[in-house]
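Showing chain A:
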Amino acid sequence: MNNISVDINHLKKGEVNLGTSIMAVTFKDGVILGADSRTTTGSYIANRVTDKLTQIHDTIWCCRSGSAADTQAVADMVKHYLELYEAQHQQPPSTHTAASVFQEICYTNKDNLTAGIIVAGYDKKTGKGEVISVPLGGSMHKQEYAIAGSGSTFIYGYCDENYKKDMTQEETIQFMRYSLGQAIKWDGSSGGVIRMAVLTARGVERLIFYPEDYQKQ
Partner candidate 1 sequence: MPGLAFDNYQRNNYLTTKGYGSPTATSTGTTIVGCKFNGGVVIAADTRATSGDIVADKNCEKLHRLAPQIWCAGAGTAADTEMVTQLIGSNLELHSLHLNRKPRVVTAMTMLKQHLYKYQGHIGAYLIVAGTDPTGAHLFSIHAHGSTDVGQYQSLGSGSLAAMAVLESEWNEKLTKEEAMKLCSDAIEAGIWNDLGSGSNVDLCVMEVGQDAVLYRNYLTPNVREAKTRSYKFGRGTTAVLRESIYSLVEVQEEIVSFKSAAEAIEVDA
Partner candidate 2 sequence: MSDPNSINGGSAVAMVGKDCVAIACDLRLGNQSLGLANNFEKVFQLGHTFLGLTGLASDVTTLSETFRLKTNLYKMREERTIEPETFANLVSSTLYEKRFGPYFVGPIVAGINSQTKKPFICGFDLIGCIDFAKDFIVSGTASDQLYGMCEALYEPNLEPEDLFETISQALLNAVDRDALSGWGAVVYIVTKDQVVRKVLRTRQD
């Protein structure tokens, strides 16, 4: 346990990479997840219409970044554990529980995983959205909004300046669309369409924005 100076940023040779710009933002009525849709192998775009937003439970979703194989495997495991959790406890898991399961897997296998995940969910009891990010090393951070992936570096300043507490749904979508639009613009590993998932009391609503939608403004 002394020599933990492992380069966890490396990708296995020829691995499919989610270059990625992802974010999740809480707002007045819940939470919205957003992501670009590009997956790459080296410089080749293996999929230009990827869905990086994955449903983990009824009202809990996650954004995946890093290795496509690792994040899919981890998401499938968490999905399985939460199914067991609900059957055992006779109640749906909280977003925090879901994030804890992600954290447990990502931390104990940190040497073998390249997975940066944002967990977001809507809690029916409190009527609030919640965002928890689980970055590369397997730590856990509860946030009002979270950005991650290679494209996120370009929008830290913008998001910090423009995020406001308790925005309306329309304001939040505008904010995310512009943020991700900028991330896609400057990051070569991000691109394609912007996908969103709006989690509120009404359930889930999927949105898609094409380049002509998000490039103007």
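We adopt the following convention: a contact is a pair of C-beta atoms (placed from the backbone, for glycine too) under 8 Å apart; a residue touches a chain by one contact, two chains touch by 3 or more; residues count from 1.
On the choice of candidates, all candidates are chains of the complex that A comes from, given by their letters.
It should be emphasised that the depicted structure is a prediction, and the values quoted were computed from it without experimental measurement.
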Identity of the candidate that touches chain A (this complex; choices 1 or 2): 1
Of chain A, residues touching candidate 1 in the complex: 12-16, 39, 41, 44, 46-47, 49-51, 67-69, 72-73, 76, 112
